[in-house]
Each structure stands twice: as structure tokens, then as C-alpha cells.
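Left out: one protein chain. Kept in place: all the others.
Moving on, here comes chain A:
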Amino acid sequence: MRKTLTFILVLLNTSVFSCGWGPESDLYFFYNLFEQTNISAKAYYPFLREDENDFYKAHWTQEYHEGNVRLWQQLLKQWTEKDIRKTFHATDPEFKALWGMHKSDLDLQVKTYMTYARKCSATFADRRSNSWEYRDIMKSGSNNTAELIEEGGKLYASTQNEQLKLRYAYQIIRAFHYGSQYQEAVDFYEEHVADQVEKSELYYYAKDQVAGCYYSLGQYEKAAYFFIDVFNNSIDRKTSAFLSYKYCTWKGAEGKSFFKDDQDKATYITITGVRSMGANMETLNRLYEVVPNDEKVELIFMRALNDLEREIWPTQIGVREMTLPYSEEGGETLENLLAFASKAKQNEQIKNQAFWQMAASYLVFCKGDVKEAQNQLSKVSSSSGLNDQKNVLTKVYEVFSWDKMNADREEYLTSFMEKEMIKNWGTDPSWKYLIKDQVSHLYYKEGRLAQSYLMHNDIEDVRLIASLPLIDDILAFMQKPHKNGFEQLLMKKSSTIEGDYSPIEYMKYIKGLYYLKKANPQEAYTWLNASQVNEGDNRVSYQVPAKVFSNNITECFDCSENRIMEDSVYLASPFSFIESNFSKAELADYLVKLEDMAQNNTAQWKRKLAFYLLGNFYYNVSNSGYYRGLLIGSGNCCHYNYFLSDYQDKNRASEIIDSKKGYNLFDLDSHYDVNMKLSKKSYAYYEKVIENSTDKELNARCLYLMAKCELNAMYNEIKSNWHWGGYKGEVNEETSPYKRSFRRLKNECKDTQFYDEIIEECSFFRYYSSL
């Protein structure tokens, strides 16, 4: 029953991620610079601040043995700690083997005890589950507590050694408890344990059991008080007492009527403080009034400090308008904690001064005064046992004291950052990834885009970003000779490019693609042709099909191009230079030729058709065209990849870089450039076709294709969820400006065959023409 209740309790009190994904670690969301385990009492570690587990780095079923081990060590001076720990969960052969080396009288007595204790544990383990299945009932074993109690009683009576006697008493009480003989357990405890023995760890083990018995007897107030005492004094049973105390409070009991001293009060404050949400300062101040020098004060302070870190050290801020530390949050808490730490470090009665000194330094740093933080940190004694923390803060303070990066500082970083440089991001250790964030920010501030970008991004993701300053800076960085150690670490991010191309060749190609996206085929050709990547072994340089110059009136992204891209004008004789498949450098060349033909050819029909092919191309590679992934090395799926939803940041990568927005380029790739406005280019070309054409059918078709361009512009410009398939063709004040071509098609082309065809094919136009 206790285990079931514990399970219910924990389920109600821990965070539950109910919608699929959840982060593996609390450190996904914030940078933890001040290690919580700096508190002096290891026994309180389970109550440090953490959301990801029931207790700090532990499940609620975690067993703790420290106190028990220490007590055994007092008795078994010849034993190693390792051997003592082995006895706890040894299999029968392992248990037997342990006694080969230990044969003294005392050892034999201990062996007798441990044999008995193992029997007890096996019996109690069997009784854990209730079932209506006979198979399970038979497996679970019978209630042998009566026999155990008999045996335990005899052993207890015959043992002289005080510690062993107490251990037998504990097992007997435990057997009474599990055998539902609650009053017997209480009576036995009162007679043989309560005021009779030294208050060692096993004393509190026994008391923990008796507390459970009081609970089962309905004496919740007494039970609560006992659990408070166990929580305060036991090393191993703090977590179970903490959980059990909760059951008591559900029954309206807190144990207060039995409180004797400040420790009881302080323990109560601590437990309720740990359980409460966001009442840290209040708990801290109350505790300080009662027990200023107690380890529990450090625990509550640490929880409060960790909560503060969650507000002021957010991870992944990237291009958001935020800073590190994020001082807009947590201001009042920061001041309060700093005042508290300062008060504690000035109070000579408080031990562990190094802890408070360090904490005060850290809080001053969080306020933004790096110099003063460094000054205070230097006063933390190196014999304090907090050297690891001091080293971490020393490095963090140093980096945050910089206003820009230089070679010396880069070298400083290589002395302790290597694998963190190669990974884009991680959580362990948290402080190194904070340093990465800060360094990336410094680079960004100075306009050193390449370094800022490469701190957190992979080289091949730059294909998604249409920013010439970024591309040029990365290319220049790649081409820089004699890179220092830090720069070489950055280069490792570019060491594996599909097709095994060098980063320089890759970036030249990317620059060529940039110009294609910008409808500048001349420049594009220069860069694409100069790059080895044009051979075609990278996703960005796969062969291009000639149908990129065709067009479609049936919309179907996952249908084959042969079915959809039906228009065959591109096959006409003037365009015989277009191969059936070609490289992107050749593509750029074709575009140049088509431009030339369109502008300069003497035959009007050739000019109009050249415009037509150009119109087709630029629509097809726009973000609603069939070949929308062509210029970024992707496929054409799906709408959500090519159009922004309402919650997505409307500032895209190239604008972000141009306006120098954000803290660094951490998440630049997720702000990939979506709309190169190529549909507008396409629209202009189709208009040119009509200007140069008397072919009514062709013109009708062009008007329809222009309508597609307008729809593309509408999807890009109007804030809506239409990209999820929500637009049904409505014509209203908002959408009317994008229906000019439909208007013309309706008014001017009713007598064409194309009109009859398109009104069957396109529901949007069918609806429009019915208005």
C-alpha cells in the first residue's frame, strides 16, 4: 500500500510531458553554472532542484545506503567499503563468497545477522503486490512474519553486540510492520529502542518503520512527527520520510503538536519549502531565523539559486532579442539572494563561509558586474573543497569580461573547449555551452559572421540561407591561410560535406546558388562553374531536368513530373540547347541565353517563348512551384517547409543578418529564407509574353500562370493559416488584390479552349468566375 501511495504522490507532484516529445534534461532550457552539489550535506542532494526526475538525479525508488555503510564501517573495521556495499544486494553465491576472507567471531555474528536480514527482505519483497490471479498469489509467497519474529526475537535476546542488537530490533520492528502488527512494533520500539540506544542511522531506520506503524494505526500526528525526526537526522531515509510525511499531511497532520525544538521547526519549514512552488525566499528567511547555521539553509538557498538560473540563463536564445544573463527576468529574486548571501557570509557563526563567498560572487556576476565578481571569487579559499566550482566560474567570468574576440582569447578557449566546439550544442557541461553562446555573440557583434555561424551550425545548412554577407564571410574564412587552433576547431564543423568536397568549393557553389535565387544568372554561372561541386555529387548540385522550363495546371507535389509538367514549349527548336538533364552551371547558362533571346532576338515569337520559359522557370523554383527545392538541394515536400505558420518568426535569416538582429546565430538555420519573391519575377515575364503574343490560347494560359504567381504572393504576404490547406478560394477585401489575372482571364478569354479546360481543372477559378 505504501508503494502504491508513493507512486500516486509522485505522479501528482512531478511534471508530466503529455504531448510526445519532452527534453531529456532540465538543462535543455537553462544554463546551470553553480553546481547544486556544492552544498555541504550530501544527504540533502535528493532535494536539490530538478524537474526531470522525482528526486535530484534519482527515481523515487532510489535506495540510499551511505548511513548504513558508515555504521557498518564502525563495526567492521577490517572490511573494505566495497565489500560492505556488496553485502546489500549480493546473490546467494556472492554472499557466500564474501565470508571467505572474514572469519572472526564478530564476522560470524555479522554473518548470522545478515543471513537473517536477507531472509526478512526477501519475505517483505514478496508481499508487495496484490492480485486475483492464483499464479501470482502462489508466486508471491506466504506471510512468514510470525516465523521471522520468533527467530529474530531469539537472535536479539542472544546478541551482546550493541549495534547488532539494534539491527535485530530494526528487523523485528520491520517484521511487525509488514505483518500488520502495528501496535506490537510501536511497543517493541518504545521498550527496546526509543530511549535505550544511541541515535545512530539504524535508530532512524527503526523510527521510520514505527512512523509507518503509527500511520497505519491512524495516529497521523505522531506519525508525521516521527517522519520529521527521521528526515532531519537520517542519512538514508530522508527521501522515504519526505514522501511518507506527505501522506500524513493528506490526513491533516503535520506533527506540530509534538515539536520540541528549533530543529523540528526547521525541518518542517524545509519540507514544506521543498514541496511548495516558488516560496523560496520566504522559506529561506524563516529558516535563517530559526537555524542560521544549518545545512538546510544551504539546501533551500541552492534551490532558490537554481530557480533564478532558470530565468536568467536561458539556452538557445539565438536570434531572439535577448541577452545573457537575461536581466529582464528575476531582478527582485537576484537582489534578495545576493542580500542573503552577503548576510550569510558576514555572519561569523555560519560555517562553510567559502560556499557563501562563492555564491555572493556568482550573484554579483549575474547582476552584470564581472570585475567585482572576479574580486569576490578571488577571496574564496582554495582549500575550501570548492575548487572545481571556482575554476568554472573563473573561466566564465573571464569570457564575459571580453568585449571582442582576438587570437589570444581564441587560444585561451582551446585550452578547455574542444569537443564542445565540434558539437553544435549540448547540455553537459552546461557552462561550456554558455561560453559558446557568449563567444558566438561576440563574433556576431563584430560582424564576424563566419565564426558566429560556425559556432552553432553545420556548413551544409547554409544552403538554406540567402545572405550574401554570410556566404562571403564564410568563404573568406574558409580561404584564410594559417588558421590558429581555435579556427581549426571551427573548421572541423565543415569536415564532412556530401561528395567529399572541400568547404571552399562548397561555398563557391553556394554563392552561385545565391545568385540563382536572386535571379542573377550571370553571376551565378561564374561561381557555379568555378566549383567542383558542379560535378553533381552533393544534394545541392544534382542534375536538373529540362521540365523545369515547363509548367503545370494540375497541382500535385507528389505526382511524377512526367504527369504534371505537361507544357512542352521548352522542346521547341529555338531551345534545342537545353539538354534533357543538366548541371546548375548549365542552368545558369541557359537562363542567360534565354534572357538574351527574350530581349534581343529579332523574331517576336522567339522572344515571347523565351519570356515564357523564363516565366515558367522562376515560378517553378518559387516556394509554391513544383521544383521549389531545386535551389536549396531539397525535395518539394511539404507546404509547412516552404511557408511560415503564424507562430513562426517572420524575420528570416537574410533580414536578420542585414539588420544584425538577435544575440547570435544559434538558430539561424531554422530561420531559413523562404520567399525569394521569384513569383513576382515570373509574373513579369508572363506579362511580357502577353505583350509579345497574339496567340489567344497562349495568352489565356499565361494569365492563368500569372494567377498562380498572385496566389503565391498572397500566401507569402497575408498572415494566415492557408498553407495548411485552409484557403478555399474565397474572394474578399483581403484576397481581391491578388485576383487581377483571374479577372482578366474571366473577362478576356471566355472564347478560348484553355478557358474551358481550366474552369474544369481549377476550383478557385471556377468559383471566381461564378461571382
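The rule we apply is simple: a residue touches a chain if its C-beta (ideal position, glycine included) is under 8 Å from a C-beta of that chain, and two chains touch if they have at least 3 such contacts; residues count from 1.
The definition used in the following text is that contacts and distances are computed from a predicted model.
Missing from the rendering is one chain, named in UniProt as "Lipoprotein" (options: "Lipoprotein", "ABC transporter ATP-binding protein", "F420-non-reducing hydrogenase large subunit" or "Transport permease protein"). Residue A:184 is the one among A:83, A:107 or A:184 that touches the chain not shown. As for the chain not pictured, it touches chain A at residues 1, 4-5, 8, 130-134, 137-138, 142, 145-147, 149-150, 153, 172, 176, 179, 181, 183-184, 187-188, 191.
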